[in-house]
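Heads up, one of the protein chains got dropped from this complex, but the rest are sitting where they should.
Up next, chain A:
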Amino acid sequence: MLPHLDSAYGLARWMLRHPHEAEDAVQDAYVRALEHFDTYQGRGEKAWLLTIVRNVCLMRLRRSRQSANVVMIEDVLGQVEQAVAESSSAKAAADPETASIARAERNEVHRALGRLPTSFREVLVLREFEELTYKEIADVVGVPIGTVMSRLARARSLMRSLLIEADRGEHKNEV
């Protein structure tokens, strides 16, 4: 399981968005993984481990939402939906959009990914950084493959909108 440590930590970081929280979650997940090693059937070790990491992260998210005043997914979703609506109104100018997406820098990408609702962020992270197949993602997240596909499509279109929006914001500042 050690070879998948970076994957486990990466997923926890993207889900919890806090280094110490992520470290504790990964430690917790490995202990759980060892306790339940008997249930592991000898294939897809990485996906199996990431499933546990994800569950631990969700538990922590739920707990922190109960205790602290964390922004609810719906609020973020609302903002993002608005961003999508704004960008699709300018759909005709597709190539400048492409250019502005390609210009995005590392911290803009980080910020955009961070603004995605968790359910979209996790599938995108599992696909783009962990390179899991649709089937593996479906197993990790516990939803049908069709849902994985639609969430991925949504996640990507949201990323596009957020990156375009970020790029526009920057140009406004330049002017």
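Note that contacts are C-beta pairs under 8 Å (C-beta built on N, C-alpha and C of every residue); 3 or more make two chains touch, one makes a residue touch a chain; residues count from 1.
FYI, contacts and distances are computed from a predicted model.
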item	value
Per UniProt, the name of the complex member that is left out, chosen from "High-affinity iron transporter", "Anti-sigma factor", "Double-cubane-cluster-containing anaerobic reductase" or "Protein FixC"	"Anti-sigma factor"
Those residues of chain A which, in the complete complex, touch the missing chain	1-3, 5-6, 9-10, 13-14, 19, 22-23, 26-27, 30-31, 34, 37-38, 40-43, 45-46, 94, 97-98, 101-102, 104-106, 109-110, 113, 124, 127-129, 133-134, 149, 152-153, 156, 159-160, 163
